[in-house]
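Structure, as structure tokens:
Complex shown without one protein chain; remaining protein chains in place.
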């Protein structure tokens, strides 16, 4: 049984709390939050204690720390938790600063604590199945990967301003998914991006629509499309073309009902909310962390993976600024 | 080269004319119609002669007769054409009277002329592929067949009154399709039917919505659903459940475009018009007739097949009237 | 907060236990089972007591009884629980004997206790949405209903022998669904059925493949297809044709991945296991019971509904035996 301290009682922290409690091999021991009332409310719901992050990290009765706080605290908390000998699952991104993230890696490397980064989409049942099919050679040698990730609506501009930009905040999921599916990291990245959804996003120095193309040392190519707005729902699709075929993972729909009238055939939209879309993925992610931690196996998404995605986001940001192709430095 | 005389220059006659002309092994020699102007117009279009049915049937330069006249003339024309030694393709149904159709069969049997009945749906590429998959054992032993045939809109009540009723006029296609797909003829039929689409249809003594269940000597079951109105288009589907799986043939859509908005995901409707839906089937049907006639092979849909479908329509009509199960007599 | 006693700790009892615990307005107070160890194991998992049915029913600290025992005990337990003033949710069917079920209704009517029957499919999100669309007039007046329910594999013949037959055991769900969707009960039923899946089922006096057609006083028609075997998964579909269109509820697939190769385009199968398929339905059913019980509103599926479905199953059984149409007596 893994006794878990949860740092962060916000929206995503609440999702993790449910999975910690439901998993038969983990229990929720304590919760912290910078808003004490949020921690207390969540703790009360699950019958555990609301405490400070420091207390939780240093409690010898706690085995693992789940970091679901704001991004700027991630590196510090990973370092503290690993120094205290805890297994760590940290939400993405590791950090907005690649340098800081690398320092965090160096520090945590010196400990024996496993650190897993919360790229939940790897654990989506359909995406994981697509990966499995690819690895099994069902479409031969993979050649061209396409990722489509459209959010239903942009976040507030106030959030955009502190988000690190679309590549670090949103496309970072796709960078990691590309690494996951291609089993390799790209050597070059070129990004185009514009602000079309909301002028305020452009004024804040960010883009809301972007396409990134990436090339690999063996000639493979990947392309990622992001938009902050798809009014019809959360649009999350994958296409992988190989020498023997094509794999596609399509959206999960609100329902299975179609209505045929003179106006056309209407079917359900993609589910709208990312938590609804990826709820099974979060549960599977947590199970994977529990399994690795209890068995001593390597975690399936390492801190290095988190840093690779961050390096790719940085390269894409540079490419967007320069208008040119950028060699990624990991 | 098959020299063809076309009897009937109406809507369906015009479809056949195109296929006769396009087929590299057939040519259109003459056209007749009870409306001389219709025959002349069609003849002019394809550079052939407008003549009387009698002249066409008795012209030694003509090899084959395509009968696309009104149903009440079919039996007489089949008898005349076969007596004159012509190969015949006759539109369905053979006759509204089962007795008359059987007499026609007896008469034509005495000649050496092949007679094919125009159950065009057997030649629909998707339906034919489904049949082929079934015959190949792709779903093991077939067990339960479901046919859905909904017309976009009912015909005029004046037509309904002379049509012979829904079972002889509309479901007869499905009776033949069931025989085609099951490779056998049912032993019992029970029909339910009501008039829901248009009260005038009920007042004319017919139904516009009907379900027929049929059982086979080996325990298999088939069910046919008909409606005279599906406002979204011509709805033509097949499902065949077998011991090892399910085969389904779905509708052909107007286009392949989907539109996703806040209102839902809208895709194309089934094509609306039966001629558009079954145009490739009519061409393939004609090719099959030409091939059989020129090679001397048996025609793929015999006069006996037409009579079997008619016997089933008669049994369904009896079942509807009595409210009870009817043993089909072929 | 509804304090719940659960009778029956088998497969379906365990599903209910999860939903009782997860629902924020209900708690699991006690569990019973004829196998004491099963009750103890489930009770231990959720930190409640394992007790006898009698103790649970008569405990004044318990508000509601969930009956998930074998069918032959349902009527007795409903009577005991309602006599003790408990709200009741009882798994379907009420009883294999229509007479016994009616007596149970008479007895429970004399109490003030609500009794809900567990026709879980009414609460399936897609089926409920289809119903809502129909009630909202999205397809005009409904005319023709088709229900397809194929199980992935037949149960053991030992189960078949005590099941009451396909109509009472399996199609009863579809009878209730028809009542739910049509908002009315049929006046006539005719059934055809054969044993094609497993000869042992036929030898046990039951059928494994069946089609039932039903007519309504206003001329509407419904058809239900059942098979005990669909090797590709649990096939659960609805089609409702109306004057202004068609509503269809399709299957939930294992995943959203399609693979296109020279062999064709392969997509996910329907989920195989009914518990997986209907898990959200069971949770929504429980929430509906909790809401009705706590608010004092009528339960959404009454004991009368359960009896109506049973009467239809009885009529279908008679029709199968006689080969004729049967008027349903409720």
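First chain written, first letter: the chains are A, B and C, and each begins at residue 1.
Rule of thumb we're sticking to: contacts are C-beta pairs under 8 Å (C-beta built on N, C-alpha and C of every residue); 3 or more make two chains touch, one makes a residue touch a chain.
The structure displayed is predicted, hence computed values, not measured ones.
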{"item": "Selected from A:204, A:246 or A:294 as touching the chain missing from the view", "value": "A:246"}
{"item": "Listed residues C:111, C:267 or C:302, member touching the removed chain", "value": "C:267"}
{"item": "Touching residue (missing chain; options B:139, B:170, B:201 or B:328)", "value": "B:139"}
{"item": "Contacting the left-out chain in the complete assembly, out of B:37, B:217 or B:248", "value": "B:248"}
{"item": "Absent chain, residues of subunit B that touch it", "value": "125-126, 129-130, 133, 138-139, 244-252, 255-262"}
{"item": "Sites on subunit A contacted by the missing partner chain, in the whole complex", "value": "141, 143-144, 146, 148, 150, 188, 190, 192-197, 209-211, 213, 215, 219-221, 223, 225, 227, 229-232, 235, 241, 243-246, 323-325"}
{"item": "Missing-chain contacts mapped onto subunit C", "value": "230-233, 253, 260-270"}
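Here, only the chains that are shown with their structure count from here on.
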{"item": "Touch-network distance, subunit A to subunit C, counted in steps", "value": "1"}
{"item": "Innermost chain by mean C-alpha position", "value": "C"}
{"item": "Subunit A and subunit B, separation of their C-alpha mean positions in angstrom", "value": "57"}
{"item": "Numbers and ranges of subunit B residues touching at least 2 other chains", "value": "230-232"}
